[in-house]
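Working notes, structure below.
The complex is shown incomplete by one protein chain, all other protein chains being positioned as in the whole.
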Amino acid sequence: MFLRRQVPFFITVVVALIMIIAYFTPHPTISPVRNKLQDWFMIIAAFTMIVGILSLIKVNIKKIRTASAGSDKIYSLVTLSSLFIMIFFGLLPGAGGINNSVFKFMFNHVMVPLQATMFSLLAFYIASASFRAFRAKSTMATLLLITAFIVMLGRVPFGRFISGPHLSNITEWIMNVVNMAGQRAILIGAALGVMATSVKIVLGIERSHLGGE
Amino acid sequence: MEFIEAIGFFIGGFLTLFIFSFLYKDNPFYKFAEHLFVGTSAAYWLVYMYHNVIIPDVVKEFISGNYWPVIPVILGIFMLFRLIPSVSHFSRMGIAFSVGIMAGYNIILQLETNIVRQVGATIARFNNFSLTGSNAAFSVNSIIILLVVLSALVYFFFSVEHKGTIGGIAKFGMWMLMITFGASFGYTVMARISLLIGRVLYLKDSWWGSIEYLLGI
Amino acid sequence: MRKLIGLVFFILIISYAIFPLNNITLKVNDVPYDDGGKLVVKWKISLDKEVENIRISQYNGETWTVKKNTDNLNDSMKDNSVNYKQRYKYKIEVFDSEGNLIAEKSSRSIKPGVAFYNMGKTAVLIGLIIISGLIMFFINAARRGQKLKIRRIPALDSIEEAVGRATEMGKAVLFVPGILDVNNPQTIAGVMVLSEVAFKTAKYGTDLNVPVSKPVILSTASDTVKESYLKAGRPDSFNDDMVNYVTNDQFGYVSHIDGYMVREKPAAVFMLGAFYAESLILAETGHSIGAIQVAGTAMPSQIPFFITTCDYVLIGEELYAASAYLSRKPDVLGALKGQDYSKLIIMIILVVGTILTILFPDLDLSQWLTNIG
Partner (left out) sequence: MNFWEKINNLDRRIVYLIIGLTVLIPLLFNIILEVEPTKPVQDIYDKIDSLEKDDVVLVSFDYAASSLPELQPMGEALIQHLFEKDIKVVAMALWPVGVQLSDNIFNVKSEEYNKKYGIDYVHLGYKTGGMVVIDSMGSGIEDAFPTDKNGNKLNELKLMRNVNKLDDFALAISLSAGDPGLRHFVMVAHDRYGVPVAGGCTAVSAPQFFAYYSSGQMLGLMGGLRGAAEYESIIEKLGTGSAGMAAQNYAHIMIIIFIIVGNISMVVLKRKKK
């Protein structure tokens, strides 16, 4: 009981208070603590990666064992084999890591092209979203559509072709006045939400992330 | 273009086409690329964390005599206890520590950056305010910004039903938010196109170039 | 006697007026309320000879280092290469056009002071006290039984409907908690909603899949889901693979989820947390399989993409209000009321601040809120 509830809650409160005090104190030994603890979180996350990788391995092994169709087994094998190859060459002592040639090859010619291509799917999805979603269904959608249309035209040579400088001036105004003010309101609201969430966590009202008894 | 690089572009090009095939419909090629992507990238980030977090922030610090990082290392090991059901609750220490950092850091960061500075910037726009002369346009815009911020904030009221005057202001606030969203959508739509241009150039120059190189054309 | 003193005094003033004293003033003082990293050096020179160059150097206990060469007779300089552990002394040398030294003076030695509170951050401290004070006040008020209303948020009412639909169709519910880890508040807000969603899937016996892309959220999310299944009295239908790690990579994670969506065709898709450019890739694929999509994020740049593709969207603060809305626990609702009153105070500050700035321009009110030390 003590270990499950009181100690974790105590750790959260102490750490949160240290972070807050470190902000207000310029004392050279205390104020760097704020960034130090961020680095410490990365160390914890680095260790926890092992739990993540094991979860990935377990899920794929289960798929291999229970997969009915033979082909499904291959895909999980592809994931596991590429995982082990990359880990092996990546953690090879001495020549391991970024400058290991096999690791660099797989990074440059497998991972980077896949990342860039997944990212580029956005060009297709933006087109279909523009076609389908840009329907003036409600007054809200109409406002969104008209603004997007003006801003789009204002930033493209085709827009200048139609209207000369006017469209880009309107775009400039919308971006610097209405858009900036709207984003400011969202940021203020969200910041209050974060503060309330943090207060609830520090007071122990919100504990779902720690799990029950 | 050396041989290894040609092989690389050759593979990269086919993987690009495998991902694009998903646009038509799910197929074995995409499934293969996806599973390869998950395996390679999961391993990459594990290796990245080892070389860029564990070595510099833990090993090197210990060598140079600073033993403070032993605390996150212990908490990290507690996180590993999840693998043993009987002691898995130890991982709550690591979670509690991480969530404590999040709460403490963000309660101040959000307050300073997103509340105090934003309110200050809105008010600062009214320095040397004048509706005539050179500063007129700037001042009119300042008033509009103030009104949009106030009405959008009213939209975010939770404990009051959006009816009557409050409802009216909140509706106006929602309209302003819709203009905000329309503007940022329109703004980024065009930038996404250049991502596709990059991939087509990759296929045309690197991939096609590697095929010609490998076939000795 | 008084006449004598008056006479002496009179002569002194006359001499000062006729023969300006060759005097150099060199003052060093510490910048208050800082981390001991800054000293301000002020000098004022009045010499009868023509001055070509003034050199200011700093002595840190071992060596003299030249800090500034200037011809400005009356100026000041901020030296931030100091630290609070040592004592420092400054010296000023004045050269004429031929470059030979015509005057020199050194200052007292001083140790930069270290403060325990940074005055520059007072505005933030007041803000913290007001806002957290209001939140705690209304939490206690709610605990003492004060009735609290909360306006309807359609996106959150749709959760019941979405999970119900998935149950009827015998399909799974997909929950994507964003691509950042627990060190981002949006992810925590997403997990809080996950505990409510998991409670419903436990009750209805619907499949739940929560793929995650960061290590620590894997543990947090599975603890939350296990807890919800316990509370719903269905601990047996919880299995460990419900919350599964995919990859830390943003696009590797998205390619996996897109593949899952198209193959398993979940009936309800929840996307609550921090999202970047990949928001549209997920939402567009979710739309193509006809799932009910409920999205929520506080990233202003991604909200428009969710609005154009999802059925329901939680905008900014609504994501953080979700857990209060769904759980309806009194003290959590109290926190929401505290947020509302904080918004009211911010709006009052905005209006009053604007009026005061217009009426008293030289008051320079906004300085208080913008230059934070």
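For clarity, chains are labelled A, B and C in written order, and residue numbers in each chain start from 1.
Just so we're on the same page, a contact is a pair of C-beta atoms (placed from the backbone, for glycine too) under 8 Å apart; a residue touches a chain by one contact, two chains touch by 3 or more.
No experiment lies behind these values; they were computed from the predicted model shown.
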| Quick one: which shown chains sit in contact with the chain that's not drawn? | A, B
| query | Per the definition of touch given earlier, which of B:Val70, B:Leu83 or B:Ala191 contacts the omitted chain? | reply | B:Ala191
| said: Just checking the interface: what residues of chain B touch the absent partner chain? | reply: 23-24, 187-191, 193-198, 200-201, 204
| field | Absent chain, residues of chain A that touch it | value | 108, 112, 115-116, 119, 123-124, 126-128, 130-132, 134-137, 145, 149, 152-153, 155-158, 175
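In this text, only the chains that are shown with their structure count from here on.
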| query | At what distance in angstrom does the C-alpha mean of chain B lie from that of chain A? | reply | 4
| said: Can you list every residue of chain A that touches 2 or more other chains, as numbers and ranges? | reply: 20, 23, 38, 41, 44-45, 48-49, 51-53, 56, 111, 114-115, 118-119, 121-122, 126, 144, 148, 183, 186-190, 192, 194-195, 197-199, 201, 209-211
| remark: Among chain C residues, those touching two or more other chains are 121, 124, 128, 131-132, 181-183, 185, 188, 215-216, 219-220, 223, 245-249, 251-252, 255, 300, 303-305, 307-308, 315-317, 321, 336, 339, 343, 346
| remark: Per the touch rule, the chain B residues reaching chain C in their complex are 19, 22, 25-26, 30-31, 33-34, 37-38, 40-42, 44-45, 79, 82, 91-92, 94-95, 98-99, 101-102, 105-108, 110-112, 115-117, 119-124, 126-129, 146, 149-150, 153-154, 156-162, 177, 180-182, 184-185, 188
| Inside the complex, what are the residues of chain A that reach chain C? | 20, 23-28, 31, 38, 41, 44-45, 48-49, 51-53, 55-56, 58-59, 62, 111, 114-115, 118-119, 121-122, 125-126, 128-129, 133-134, 144, 148, 183, 186-190, 192-201, 203, 205-206, 208-212
| note | The chain A residues in contact with chain B across the complex are 3-4, 7-9, 11-20, 23, 34, 36-54, 56, 71, 75-76, 78-87, 90-91, 96-98, 103, 105-124, 126, 130, 139-141, 143-152, 155-156, 171, 173-192, 194-195, 197-199, 201-202, 209-211
